[in-house]
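Have a look at the structure below, then the notes.
Every protein chain except one is present and positioned as in the full complex.
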Amino acid sequence: MLRKAARYPIYIGLLSGCAFPSQMSAASHEAIMDAIRAAELSAHNSWVLISAALVLMMTGPGLALFYGGLVRKKNVLGTMMHSFCLMAVASVLWAVIGYSLAFAEGSPLVGGLKYALLRDVGMEPNPTYAAGLPHLTFMAFQMMFAVITPALISGAFAERMKFSAMLLFMVLWLLVVYSPLAHMVWGSGGLLNAFSGGLIPCLDFAGGTVVHISSGVSALVCALVLGKRLGYPHEPIRPHNLPLSVAGACLLWIGWFGFNAGSALSSGGLAASAFVATQLGAASGALAWMLAEWAHNKKPSTLGAITGAVAGLVAITPAAGFVFPIHGLIIGAAAGLACYLMVAKAKARWGYDDSLDAFGVHGVGGTVGALLTGVFATRAVNAGLVDPSGAALPLGWIDGNAVQLLRQLFGVLVASALAAAGTAILLRLVDWLVGLRVDPEDEIRGLDLALHGEEAYSLES
Amino acid sequence: MLRKAARYPIYIGLLSGCAFPSQMSAASHEAIMDAIRAAELSAHNSWVLISAALVLMMTGPGLALFYGGLVRKKNVLGTMMHSFCLMAVASVLWAVIGYSLAFAEGSPLVGGLKYALLRDVGMEPNPTYAAGLPHLTFMAFQMMFAVITPALISGAFAERMKFSAMLLFMVLWLLVVYSPLAHMVWGSGGLLNAFSGGLIPCLDFAGGTVVHISSGVSALVCALVLGKRLGYPHEPIRPHNLPLSVAGACLLWIGWFGFNAGSALSSGGLAASAFVATQLGAASGALAWMLAEWAHNKKPSTLGAITGAVAGLVAITPAAGFVFPIHGLIIGAAAGLACYLMVAKAKARWGYDDSLDAFGVHGVGGTVGALLTGVFATRAVNAGLVDPSGAALPLGWIDGNAVQLLRQLFGVLVASALAAAGTAILLRLVDWLVGLRVDPEDEIRGLDLALHGEEAYSLES
Amino acid sequence: MLRKAARYPIYIGLLSGCAFPSQMSAASHEAIMDAIRAAELSAHNSWVLISAALVLMMTGPGLALFYGGLVRKKNVLGTMMHSFCLMAVASVLWAVIGYSLAFAEGSPLVGGLKYALLRDVGMEPNPTYAAGLPHLTFMAFQMMFAVITPALISGAFAERMKFSAMLLFMVLWLLVVYSPLAHMVWGSGGLLNAFSGGLIPCLDFAGGTVVHISSGVSALVCALVLGKRLGYPHEPIRPHNLPLSVAGACLLWIGWFGFNAGSALSSGGLAASAFVATQLGAASGALAWMLAEWAHNKKPSTLGAITGAVAGLVAITPAAGFVFPIHGLIIGAAAGLACYLMVAKAKARWGYDDSLDAFGVHGVGGTVGALLTGVFATRAVNAGLVDPSGAALPLGWIDGNAVQLLRQLFGVLVASALAAAGTAILLRLVDWLVGLRVDPEDEIRGLDLALHGEEAYSLES
Amino acid sequence: MKKIEAIIQPFKLEEVKQALAAAGVGGMTVTEVRGHGRQKGHTEIYRGREYVIDLIAKVKVEVVIPDDRVDEVIDAIASAARTGRIGDGKIFVTDVIEAVRIRNNERGQAAL
Amino acid sequence: MKKIEAIIQPFKLEEVKQALAAAGVGGMTVTEVRGHGRQKGHTEIYRGREYVIDLIAKVKVEVVIPDDRVDEVIDAIASAARTGRIGDGKIFVTDVIEAVRIRNNERGQAAL
Partner (left out) sequence: MKKIEAIIQPFKLEEVKQALAAAGVGGMTVTEVRGHGRQKGHTEIYRGREYVIDLIAKVKVEVVIPDDRVDEVIDAIASAARTGRIGDGKIFVTDVIEAVRIRNNERGQAAL
């Protein structure tokens, strides 16, 4: 504290430099403009910093509780460790190299090494990405996305993967799948970047493809490669602590405001619009799943309601800053239904063991969201895509740009293909290096004891 | 991301339009003022958006954990589902029609249909309500209030109400009780709106009447109409998981900063003042309850301390932006004591079964707060009420305006009457339509299994 | 709501006073500057208010869950009550007198009484401390530090201290140790205040000495004076609910962004830089502990990972706003290792019973952080320390100012000495007044029943 | 001495305790158990996957009593625990050879 | 009547239940217990402090059956629960003097 002098580095000097002239000079006008820009930056920065914190909260405690409550008692710490360790590992990796691979200038497929070790990533804005924010803020916000995406995958192989294999796989996955994909969709000059002359311009406001499709599809591959848990599906494998999962789902919901409304990278009207769309997507996703379940099983379950909310949130993610908020109701409901059918009906038929339905919710919900973004995106909400004359271009089908739906589909396919291929190869590699699965005996004892030497609960008096 | 062009829709054009004239023209001055207003809006919006997220966090996970921990193990999911489903249902209802009924122009008793389906609710400010915020932000902030208010009621009928009846009742209650009351107190032209020429000008900064008295009184009616839980009061009905309740109470406390300081609808000094008043109200409420219990029972309980904090928070709600923060100590302590006496002494004598003391805490605390607002409100803190000449009018008794106390009482009575009558009628209706209470057998098995087909914990190894 | 007129108390009048002159007058220029300052203030205030809320969230639910999960089932409520009651007690004490003793003008050792009962602490900035924030906001932010610091200590005497003794001790400790130390380091004219002409200028960005060394050293004294828990160390005393502790650690992590980045007292680039340093400190602390443990015990534990993250956060606290964010990796890793060695190796040898390792983590981590701040602090990040000509002075060793390391050591020693002596004397006093430890019988039954008359869990069906 | 072991519905515990107190039985030990007999169990569905939960929560009440009180105590428990529906539970009786009060080493019936 | 009390590994419960059902045993009571015999336990380390956890989670299955079915039921349980490794558990048999079905007061073997 008492860093007074450091607090307003930009404008205080400028302001105090003006000698209150009776005629405002050009210099003074510039000084005023700089002061305003500094105020504006502080306002946006306040929102994006808290948004970054919210996105980290999604992983821990959000996802850690959500996933932790869904596994059996003997695996709860092993499961929470996936999320927690990724908070540590992905952050370090992102600062060291990941951010650079995603956002430094490079090819249409991957970034460069310019920002490795946060070189040149400082308090000044990076005009390429977020001209109104400190570069460090943009980097930090993106860091939190690089944390949660692999953590989402971990739901697929919960209760059976080696800890060492998990760590190694995730480090490789972030380098080989995530950073390139983030570059393609959001990086300057990226293949799919609608706002930067990408070959196939896709709309992805906050990470439908980069985060959810990539994690969902990778999750499916993990589930297939690792195989089923012992005893699945004939033995009862029930959630051990649903109240924790409800708490986790709520924190995911709250944190998602940072994810989506924070992706406006500013705190004006666009953030507000994305915020409301997010809320309505979550709400209608929860209701859709609950009602579907009520109709099918006679009982609306708590697990269904919270899963539906997450499905709705996933689907609204790519759309949040492009669509009228009220359309969040449609997008959320569609995702709630589609994910319900996948998780509760199709999965059972196909028989793979995606422990916590990372594919069923993030893969399917992300795809629904990406496609419906192509339908509902409108320049009335986001006039960010302009022609050379500066006029806003139409975005989605309701804007008269039906072809966008195809582009969105293409984006889904590229992301899926990269995620599937990358995951499959990396899993083979990791299997060869350290082995993917724990011993059957360890699986029976539970990961908490076998891998971490701990028990989650010691409730005896 | 990369929605650069969309990010500063208002001011960037304006700023770059100025050609740095040596003499500042009127147009350029206007441009500067617009730029400043945009910066100011972004600053406020950042605060109110995060406040909205905090208020939602009060319901989930806050209230879900607080209430969920207090019931028996067999009802924890059924109880958490009340809060969680209201996050979904009330949000959708609010966007579809509720917001309009509360805030669109209408009569002194209820709003109109203008804003149904969020028509005309966009990124531009609505000058009537929050000239410095996107209209969507104001709507979203209010949405979170419409979520938590019915969720608070659910404490009264926990462990025995049908899920279908709960949903139906809450939808009707939001339309028939909540939206009209919000309109009367906060809506333009509302009957009790001190700032908009209401017939009986009441002071309610953040929802003492609209949220707490309405939910508290409705809760009492619910408890009376539904009757006692089987076995109450002779069988032990203890909280099943107090650590969850402590966590929930803490999250309520944190979220309440959004509730109260966010109600400044701006991030200047008034928000700071309301923030501190909130903290001191919570703190002294907790201490008052704890000390009263310590004196009476020889032991200060955890449940008492957290309940006292909530009581203090409830009471400071209507006062937060009108009183000197230090007076929060008096208001919180008064509420802590009054609620303690009601919950621990009077209730036992009267014998109704308000499962989680929604009336004892929110009804009583809200009334204490509404009245003490009439005592302590002062224009030295909030100069928002002005006479035609623009001079600030005195607010409460300490300002020399003793009659305000009577007006506050009137507000309490109107809110109570509307809540009581509305709830009583709606419960009869819902009872007739789907029945209010679960079968005794289901009540014995517990709502989790009977209504939702789940068990909260499956802790066997 | 509808406190429109009150919302922009400062600038609206000013702006509307300008008659759009074709030549901008000095008055008009001033009006513009005031308007910009108001916008800037709102932006910073938005960030510091939410930061204050985040810091409170660290204590509850953060620390309450973290500590609560680590004790035995019979003591969980007693442990959570420490944190929760300090949220209440320290807040009231701070408003009544503590803030004044720390921040009102006084001697180099302690402040005065000017701000007692929040007199003169209002919406206007206090130019001495945070010229860009409402004085109430600065006070509130500092209040949350006064809440968490004693709560951290409580980990040392968990499971055996009387509740009354705890309360009495903490009230005295805040007055005798905390407020004076805060004054010395951050108060105007304080002995160690680098930015205010302190005799021995120390660098402590967000509370390495004031919060962590003071609480850590006091914790050690508490552990020594109170003696070991019955049965320690030969009986198994295991954490009863590690998932709660993981959730608590995550909330500590998230809240720490408010602690460190909020300590910029503004929302510009410095906040962003401190934010990223915090994240990297936490991440590398977690990894360092985990890897050390993996190497020593063959298994990386969940408890180790979360403890390491906290150690990293502690160490980055004094450094956050002075060092390049990437150096957070080094500082966090050093703390993770040092704390691991203390807690897992040295402590067992020395045999004191610091129940939850408040000293091992906060005392050791705080010392590591304070010293490394002397190494890595650089004016390239924080140019707040200036010579009379206004040129930024070098800060740490890498800036060419190696002597700072000695000053930091001196700061550590002063803080340690004050904490140790103050705690030792106060504990004797409290022991004499009410007795420090519960009866052995009560210790065996557990504090929850013995002191609070409650049981945490009642999980029987 | 005999040990009466009654497996009852959890919500009947309060009534059984009162019946035992009324019958003057001073000591008892209660354990949370799960069981099934004629009672079918129920179905739980988690994300579409159905689990038949056939072990249902029950409470086991154990009382050790002098031989001559067996019938009386069985009757007290049974009538307090009875609802007449499947799931009411069972009572088993076994022989106890010796009883010791740890506090003072009293033996036999005096220890009960 | 006899009571068969089997202490088994928790993950074998499902198989034992099926074996009992196959053997036509209608009722059973299951309790979470902890125990040790030949099995050593394991070490847990919390912040450097080692705890030897020698009581390991087990499940106790109790079935009361007519005298003539004892061997058959023991075999059913034992073969379902066996892995051949230390920790598989034990079976104990005791005498039951009387059984009562609470629902309708049936007694003896008819109550099983």
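By written order: A, B, C, D and E. Residues from 1 in each chain.
We take it that a contact is a pair of C-beta atoms (placed from the backbone, for glycine too) under 8 Å apart; a residue touches a chain by one contact, two chains touch by 3 or more.
Remember, it's a predicted structure, so these values are computed and weren't measured experimentally.
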{"item": "Which of B:Leu136, B:Met184 or B:Leu303 contacts the chain that the document leaves out", "value": "B:Leu303"}
{"item": "In chain C, positions touching the absent partner", "value": "231, 235-236, 444, 449, 453-455, 460"}
{"item": "Interface with the undisplayed chain - residues on chain D", "value": "3, 17, 26-32, 64, 94-105, 111"}
{"item": "Those residues of chain B which, in the complete complex, touch the missing chain", "value": "233, 236, 238-239, 293, 297, 299, 301, 303-304, 307, 340, 343-345, 347-348, 357"}
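Convention: only the chains that are shown with their structure count from here on.
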{"item": "Chain copies touching (chain A, chain B) - same or different residues, decided at half shared", "value": "different"}
{"item": "Rounded Å distance between chain C and chain D, as computed from the means of their C-alpha atoms", "value": "53"}
{"item": "In chain E, residues with contacts to at least two other chains", "value": "32, 44-46, 53"}
{"item": "Sequence positions of chain C contacting 2 or more other chains", "value": "23-24, 32, 36, 39-40, 42-43, 46-47, 50, 238-239, 241, 247, 297, 299, 301, 303, 457, 459-461"}
